[in-house]
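Removed: one protein chain of the complex. Kept in place: all other protein chains.
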Amino acid sequence: MNMERDVFSNERDMAILLVSCADRPGIVAGVSQFLFEMGANIVHSDQFSTDAMGGFFAMRVKFQLAHLAERWDELNWQFAAVADSFQMQWRITQASKKKKIAIFVSKEDHCLQELLWRWRLGELQAEIAAVISNHTDFEPLVSALHLPFYHVPVTRETREEQAVTHLKLLQKHEVDTVVLARYMQIIPKMLIDRYPNKIINIHHSFLPAFVGGKPYHQAFERGVKLIGATAHYVTEELDQGPIIEQDVERINHRHDVSDLKRTGRDLERIVLARAVQWHLNDQIVVHGNKTIVF
Amino acid sequence: MNMERDVFSNERDMAILLVSCADRPGIVAGVSQFLFEMGANIVHSDQFSTDAMGGFFAMRVKFQLAHLAERWDELNWQFAAVADSFQMQWRITQASKKKKIAIFVSKEDHCLQELLWRWRLGELQAEIAAVISNHTDFEPLVSALHLPFYHVPVTRETREEQAVTHLKLLQKHEVDTVVLARYMQIIPKMLIDRYPNKIINIHHSFLPAFVGGKPYHQAFERGVKLIGATAHYVTEELDQGPIIEQDVERINHRHDVSDLKRTGRDLERIVLARAVQWHLNDQIVVHGNKTIVF
Amino acid sequence: MNMERDVFSNERDMAILLVSCADRPGIVAGVSQFLFEMGANIVHSDQFSTDAMGGFFAMRVKFQLAHLAERWDELNWQFAAVADSFQMQWRITQASKKKKIAIFVSKEDHCLQELLWRWRLGELQAEIAAVISNHTDFEPLVSALHLPFYHVPVTRETREEQAVTHLKLLQKHEVDTVVLARYMQIIPKMLIDRYPNKIINIHHSFLPAFVGGKPYHQAFERGVKLIGATAHYVTEELDQGPIIEQDVERINHRHDVSDLKRTGRDLERIVLARAVQWHLNDQIVVHGNKTIVF
Partner (left out) sequence: MNMERDVFSNERDMAILLVSCADRPGIVAGVSQFLFEMGANIVHSDQFSTDAMGGFFAMRVKFQLAHLAERWDELNWQFAAVADSFQMQWRITQASKKKKIAIFVSKEDHCLQELLWRWRLGELQAEIAAVISNHTDFEPLVSALHLPFYHVPVTRETREEQAVTHLKLLQKHEVDTVVLARYMQIIPKMLIDRYPNKIINIHHSFLPAFVGGKPYHQAFERGVKLIGATAHYVTEELDQGPIIEQDVERINHRHDVSDLKRTGRDLERIVLARAVQWHLNDQIVVHGNKTIVF
């Protein structure tokens, strides 16, 4: 994964191209030649291809193009021809355009606080369109920042029904990405289908260990020497979606479950923040049930 | 876990006391008072107690006692009375007495090499009594060091039968501890029962993730972002024994299975070496299915 | 360092004893016997002694004593006799008594926010008596939490003079410990002398590398592959005090100075939070220019 710098002052003229397709000779040349002829300058490019994944090719290019906004339609229209010849899946995004995100939260605030803090610092390339919770605890915190807060109570019985409420809110605010900041509720298929690889969850274990509920209790029972946290895209199967990022922290026999929770909080917020940042920067390509993080 | 120094030049007078029992007031005082009255000097002591594990108490004391060898019987006999009054499980070992270990190995040599290298450096408080393998590949390596090498071929059909051969070898060499250095064969119950919490295995995953065969393939398929290795005591249930040590290494989408194996080798040998070292130094107490590593 | 649990519900009856003295036989026995005779129960004890540091001995015992408050004077008075016989430096603190801390901050809020967040969660065994800054930026943040905020502008010329103002504030609020949460100002000797090993600073490098100003710029120039953060007690010599905790994060050639600052922020707040927590829990003994963290 890269840590990129903008070498041009004019961030407004920066764009990111993400492509994936079956591997074959000439793709890098085709793409870079196209950009050169458009008058664009490649700021960073990374590429991945492999036999093992079935001849899959993926590439991310960050480039600068003078008068990007004015030439936006031309750029997309012209690249469509290149993409067509390689049968690519692709998208170009303007680096200066912030994605609209919604944060779902329940009764624990550490992941929410972390995202809000980074957002205020300008670290997140996002507009926080809404914070949605099944509880009212964090309404004051969110409202104090002049962000919309919605209380949508959810029970096992009302889950499907409230997903409609959620969907309406997401549509109303034109939300692009949903972040589950320790939301602790199962997301119905209907919502997942509308946001494929656009719902990011933080699970408080080193997946695939300790799937499901109470992972810190499970970790304590098993006597592991490290605990972990995993950020992943949400799919229909619980805790089985493509993993974006994971990290671990050392523990020992003196830690009880409450110590694991406390230690785990630090892991969870860092791991989730990284995953959200990479997603917002268009650094992630999903292939099958895995992620390529450029 | 501690990293201890011997503050007295006379290592021969050093001993280690390990006790465990139900928790109650006065245990630390009782033990330290006993040692003081014996004329011993406590070099290091560590203690663990907890409600959560059901009022369990464990303690490790390293002490120096002049003329330890001559006073060995007296020491054990006298402490038995203290232990009795607290209904302790206990053992005292002489720090200078090396445990006899047998190393089981199959077709990969990295863990074996690591142990041999540390043994030659004097890092392992052990005498290598025998190296036992189901293949002959490493006979020259082992023989060159003037260590006994035994070739005991094993198939699924002869497993139980060969366990008898193994047991005879272990008894012949008065082996105290067995190290499975990527042995890759299931150990029959008969052998496990004879060496409870004395057979150390290295599993090439972050347990409990990826139990069983081909864990690196499993890790590759799941798309994890870290791979791990786990050293544990062998119990009847495969990969379910008390965990002694674990560690992880970061990987990314560019790593295929052979990269995972290569990266994993470095993890496996370090994790196994640490676990063996702690075991040899009498730093480990097993309680239920967990370890306390002092 | 330990991660301890209180095995008794009655936290009010918990106390911590910290002792240090020249090493000699019988100290552990003497202390544990004393506590046993007082009717106290040892919950956790850890001990350190070494030749290499000149026969130095240090010990930390956490114990429960029924009716601690009523027996406080008796406990201290009686232990004084034990301490005397071993010529110990010692102190006993009530675990339930929160230390009063003052946080000094300048223009960056990440360390302040981290401490405030953990304080609100109940993770810090502290009362925040005052937040003192040479700027007014964080007055709203602090005041919103109903904590006293003081603006004390400081220039090179007024440094000594303002230290008097600082001292008055610290005395007024009966402050026990000062945390420099990226305060970025030199602390005059007068203040340091009044708070020996009670002023904790976070330096944004892996000390002793990159002492002094602009450590991230220094790290960038040198081309290191890891950056670090160091929490230490403040002494008269800049960045030379006893180190309490350090940690590092991996970087690469793509990181410019602003990336280092961003990555470093996550390190700084975690490292400072750990150090402050250990200090508040009386886990630290300073010996010479080093710390023993139990």
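Here the chain labels run A, B and C in written order, and each chain numbers its own residues starting at 1.
Going forward, contacts are C-beta pairs under 8 Å (C-beta built on N, C-alpha and C of every residue); 3 or more make two chains touch, one makes a residue touch a chain.
Keep in mind the model is a prediction, meaning the values are calculated, not measured.
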{"item": "Chains still shown that are in contact with the chain withheld from the display", "value": "A, B, C"}
{"item": "Option from A:Val28, A:Leu121, A:Leu169 or A:Val257 whose C-beta touches the chain left out", "value": "A:Val28"}
{"item": "Residue in contact with the excluded chain [from A:Ile42, A:Val82 or A:Met184]", "value": "A:Ile42"}
{"item": "Sole contact to the chain not displayed, among C:Asn134, C:Gln246 or C:Asn281", "value": "C:Gln246"}
{"item": "For chain A, the residues touching the chain missing from this view", "value": "5, 7, 23, 25-30, 32-33, 35-36, 39-52"}
{"item": "Missing-chain contacts mapped onto chain C", "value": "1, 48, 50, 52, 206-210, 222-226, 228, 242-248, 252-254, 256-257, 289-293"}
{"item": "Interface residues of chain B (partner: the chain not displayed)", "value": "2-5, 110, 113, 117, 121, 123, 144, 251-252, 254-256, 258-259, 262, 266, 270"}
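Everything that follows uses one rule, which is that only the chains that are shown with their structure count from here on.
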{"item": "Rotational angle, Cα trace of chain A fitted to chain B, multiple of 5°", "value": "180"}
{"item": "Fraction-based call for chain C against chain B, same above half, different below", "value": "same"}
{"item": "Separation of chain B from chain C, taking each centre as the mean of its C-alpha atoms, in whole Å", "value": "36"}
{"item": "Centre-to-centre distance between chain B and chain A (centres being mean Cα positions), rounded to whole Å", "value": "42"}
{"item": "Where chain A touches two or more other chains at once, by residue number", "value": "252, 254, 256"}
